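Could you have a look at this structure, given as structure tokens, before my questions?
All protein chains but one are shown at their positions in the complex.
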Amino acid sequence: VPNLEGREKILEVHAKGKPIENMEDLKLVAQRTTGMSGADMANVMNEAALMAVRNGHEKITLEDLSEAIDRVAMGPQVKSRILTGKEKRITAYHEGGHALVSHILPSNGQVNKISILPRGQANGLCWTSPTEQRSMYEEGELRDQICMLLAGRAAEELTQSDITTGASNDIERATEIAKGIVMDYGMTDVGIAKMVEPMSREKGHVPGQATQEKIDAEVNKILAEEYNRAKGFINKNMDAFKNMSETLITKEEIDRPELLELLKTVQVEKPVEAPPAPPTPPPAG
Amino acid sequence: VPNLEGREKILEVHAKGKPIENMEDLKLVAQRTTGMSGADMANVMNEAALMAVRNGHEKITLEDLSEAIDRVAMGPQVKSRILTGKEKRITAYHEGGHALVSHILPSNGQVNKISILPRGQANGLCWTSPTEQRSMYEEGELRDQICMLLAGRAAEELTQSDITTGASNDIERATEIAKGIVMDYGMTDVGIAKMVEPMSREKGHVPGQATQEKIDAEVNKILAEEYNRAKGFINKNMDAFKNMSETLITKEEIDRPELLELLKTVQVEKPVEAPPAPPTPPPAG
Amino acid sequence: VPNLEGREKILEVHAKGKPIENMEDLKLVAQRTTGMSGADMANVMNEAALMAVRNGHEKITLEDLSEAIDRVAMGPQVKSRILTGKEKRITAYHEGGHALVSHILPSNGQVNKISILPRGQANGLCWTSPTEQRSMYEEGELRDQICMLLAGRAAEELTQSDITTGASNDIERATEIAKGIVMDYGMTDVGIAKMVEPMSREKGHVPGQATQEKIDAEVNKILAEEYNRAKGFINKNMDAFKNMSETLITKEEIDRPELLELLKTVQVEKPVEAPPAPPTPPPAG
Amino acid sequence: VPNLEGREKILEVHAKGKPIENMEDLKLVAQRTTGMSGADMANVMNEAALMAVRNGHEKITLEDLSEAIDRVAMGPQVKSRILTGKEKRITAYHEGGHALVSHILPSNGQVNKISILPRGQANGLCWTSPTEQRSMYEEGELRDQICMLLAGRAAEELTQSDITTGASNDIERATEIAKGIVMDYGMTDVGIAKMVEPMSREKGHVPGQATQEKIDAEVNKILAEEYNRAKGFINKNMDAFKNMSETLITKEEIDRPELLELLKTVQVEKPVEAPPAPPTPPPAG
Amino acid sequence: VPNLEGREKILEVHAKGKPIENMEDLKLVAQRTTGMSGADMANVMNEAALMAVRNGHEKITLEDLSEAIDRVAMGPQVKSRILTGKEKRITAYHEGGHALVSHILPSNGQVNKISILPRGQANGLCWTSPTEQRSMYEEGELRDQICMLLAGRAAEELTQSDITTGASNDIERATEIAKGIVMDYGMTDVGIAKMVEPMSREKGHVPGQATQEKIDAEVNKILAEEYNRAKGFINKNMDAFKNMSETLITKEEIDRPELLELLKTVQVEKPVEAPPAPPTPPPAG
Partner (left out) sequence: VPNLEGREKILEVHAKGKPIENMEDLKLVAQRTTGMSGADMANVMNEAALMAVRNGHEKITLEDLSEAIDRVAMGPQVKSRILTGKEKRITAYHEGGHALVSHILPSNGQVNKISILPRGQANGLCWTSPTEQRSMYEEGELRDQICMLLAGRAAEELTQSDITTGASNDIERATEIAKGIVMDYGMTDVGIAKMVEPMSREKGHVPGQATQEKIDAEVNKILAEEYNRAKGFINKNMDAFKNMSETLITKEEIDRPELLELLKTVQVEKPVEAPPAPPTPPPAG
């Protein structure tokens, strides 16, 4: 995955021959595409050209570029799918839950946008982009990820009449991380050994029933703790959370600047270290 | 799956060159084909043309269109299979059970027709069409589905001399939903983790024996609760239920209008939100 | 599978060009071939022609037709295999057990013939033909089937010096039905959930050890109850049973009329509903 | 498998063109080849012709025919393999154990010959030929088979300094039969259900741990009981048994007539029913 | 794998036609490439030639050779990946932990270099080269390996705010060794038998649950003991350890000579036996 500098260069290459209104805008694009591959960025530039035509612009504007980034990052909007008012409300609060906890626990990336316009299989999206290249995660960061993933369900439980199946993908991902904490990284009292399930082809120890039950208990405990932590964050910031979610119902998409404004009363935990300066470019050739 | 507007357009396309008595009828067809694919609707129009010929109509009437919808939605009637009087009675009460509970719990769709004319492998059918596009289900709606699926068996138990094997497909589907509640959506006290069975290729946690036994208990509890809820609904509305079922024995098929008449004394729980207005058509081109 | 009317038509088709002594006999053949496919019936007519030649008849007689039905329904007799006197006795009482219980519990079909002339792998046969088309079974009927299947072994235990391996196929089939009652149709206290074994590719719930042990207990209980019921039926009708079995040793085959005579003192439980009148034939063309 | 009459005919066919000293000998051959296939019998006649050449006979004598039967029934002798005196002694007593119990429990066939001349993988052989066609076994006969199979090991334990690995094939076969009694034929208190092991592809019920442990106990109990019964038979007839085994060490092979002489003091249990007369031959053509 | 003498010869072969400044340097290269294959050494010589060009040297210097050895032993540096200050710190202390324990427990090889320049997937590396050819390991040496592998995680726990996922590969390898101690080498109270996991294709005994739980306990005990031993070593030498780690943050790579200087106050346990003199070369031809 290219870094900031790399992304700027790639964008310049793909901008060649395209009528960009303001070449300085590419720097903003580079900043908003952390985690994208070279192919993703080529897509962004092509989509931006199409957007300009569709929007009747003679040159590719920052607006076209922004729409293009959204399209590539989150997939095209599915216009034929229309949520009922109830579904809109559930989705808005669900995504709002992810956004609130992502904002409070910034270790795993920053929230760029939330949306209740259906894209792909999803009714809504909370788009977070990772901070620069990560090659290791602290246990606390893994737990923050679980907390953020379960925050959508937590929001449903606290504010809606019923919980839904909408959290199933979040639950699957949170379970994988919790299993990693217990079975791969040896971070719990179950022990430090790498453990694998009976049919797994990975290296590691296949535990007996007693240990397997300890693993079950530990995995469930981690998920329950983070689920409760997510509920705590929502309860503590209920006014801002409701305001954000209701705004989302009305506007259907909220960008980062407005999100920050809506959440300005929310206390962020563990602010993240600023990324390092980009490396000195290697000598040409 | 196309929405209402989409279905109207598709029907118009397939109506071209066919002698439709009244083009306005296609709107009714569109309303009665929720959940059908484009190919299904092409089938409806072709079947309607054949029906018109078979019925000696010069133009395709609403009657022909209705027969065609039934044929496509429920399969052709198997005329060579003849139920004994006893089988007719069991089937009528079984389908009546599905219909009554579908009517009481409308969250998962509306009942269009019930029938004891054998089609495909089935002796009878309770045809419900889904409300418009769903992308998430509340826990309560999942439980309503289970309740509706088990209502056929519940009706057998309450009104017939013996229960039968006729519920096996209902039981399989209800079990899948109950497993989802426990293992995929983390909606019970077993915990929020995504759990999978030992030989499964899905991602998730393979639990130890103790957790597996909790899962067994929870799945059985959900099914037992919904089975009892279905029996409660039938007992509470026994007169209307028996009347509907006996009418079905006589008439062999009952359409939605008559069903609503027969069940007018039955109290509906949780009325469903009206579907949203169809989307503004996109600009041409 | 064709119904009575269908079978008559099929037999007429295959009778064309064959010298049938009395075309009215085909109606009797149709009545005695319930459950046979069109191909089976073509076989019956061809075998009958061969039988007429072998028996030196100029035309195909009812006798030839009867032999042909036996051959197709039960397979050709294996003349080179000769039972010892002891094997004959065991086989006669074993088949007698099936026949007695089939007669008492007619829900699953009527006994047409019993035989101790070896056919295929079997030393003897109890040929029951199903009542008309079945698409569902009551729990009581499943239990009747188990009772009938285990009646051969029950007869061995009550009347012979030792039980034999001859019941292994009966046991396998009875076990499958008992598993269905517990695991597929949710008819016991184990619960209503569809349950499957660990390596199964069917949909359903793989239970933990505690539930698996409940299933074991329930399956064994059903088999034990039906085995005891079979023994009860034999003990209650011991004189008729012995008389029938000894007659079978002597005659080697007994047809339905003589069976009914031999069992006339036996009280039938749950007489079966008469099959419905055949459907009105559809208009020609 | 052909019966006695069938075997005589087959032998006559294969005798054509071969110089048989006395055609009446073929009847004796037919009596001594129960259980052999047509191909086996063709082999016998060809081997007999080779034997006659090797023995310098102008015509095929009864001696040549006998040698040929042994060769086909038991395989050619492995002359390069030479047993130590100790191995001879162990083998003689082991085969003697099989022979003694086969003689006492004749239900599964009669002993034709015992040998300590190595053939194939085996150091020695106890050749029993089955009584005529069997299609079912009584529980007692299955237990007799287990008793006979374990008698070799029993003889080692009672008369030699140590038990050996020589019984492994006997143990495997005895285990299969014991499993059948418990799991296939429902002959024990474990219950009548057909049970299969977890990875089996056979139909049947996969039991839970509690039932599996009952199965273990039952299988082991059957094997232990039959092992003890075998030891009881040997102890009761120790003089004749030792005399037979010592004779075998000296003579290396003992035929049925001499075996009967050596075991004339031994009381046979459950004499077997004489086989039925052969069937009337079918009309020619 | 070639020995010292073998490596010298191989290097001479690959040096042919290359402008080596000082042929005596090849002896040093041979000493620093223990454990490398012939192909690895060919790589070293080719990389050294490229390095000389890149460094503007007319002949290949010892500096070029050293850089080439690092490149082959540890992979090329990934310049585009830049660690945050926090990641650098964690990585430096993690690698420092490996280095300290490798130094204290030299039985498994000597530390050549530590680095926090990312190479391949790794953020940092602790490069140890094995002592000459090993064909057996003492239990103590296996435990030393585990201790060294877990020392990175131990350093994180003792000196950083949180443990990370960076130890997952160390944990996997340590678990494999611990399983070997218990299951392959029979070195614990679980018993001497070779044990394998249920799905393994290796020969050995598949244990029951009780033994499997003993194995779990033993594997976890070994890992916990060695993890604690690693923590003890770090605590005992905390000043030198911190000094080394902080130096690594600054310098990014530390060679063996400087490492020895930094760790001169650290007491080495169990000094290793000197390797034997190289064998007399075999006669030419």
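Lettered A, B, C, D and E in written order, each chain numbered from 1.
The rule we apply is simple: a contact is a pair of C-beta atoms (placed from the backbone, for glycine too) under 8 Å apart; a residue touches a chain by one contact, two chains touch by 3 or more.
Please read all numbers here as calculations on a predicted model, not as lab measurements.
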item: Contact partner of the left-out chain, one of D:20, D:101 or D:223; value: D:223
item: Hidden-chain contact residue, picked from the options E:39, E:199 or E:238; value: E:199
item: Residue touching the undisplayed chain, where the options are D:166, D:191 or D:204; value: D:166
item: Residues belonging to chain D that touch the chain removed from view; value: 79-87, 90-91, 118, 121, 123, 150, 153, 161-168, 171-172, 174-176, 178-179, 197-199, 209, 212-213, 215-216, 219-220, 223-224, 227
item: Residues belonging to chain E that touch the chain removed from view; value: 2-3, 6, 132-133, 135-142, 180, 184-187, 191-194, 198-199, 203-211, 273, 275-276, 278-279, 282
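Assume only the chains that are shown with their structure count from here on.
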item: Interchain centroid distance [CA atoms averaged], chain B/chain E, Å; value: 65
item: Shared interface positions of chain B, touching two or more other chains; value: 198-199, 209
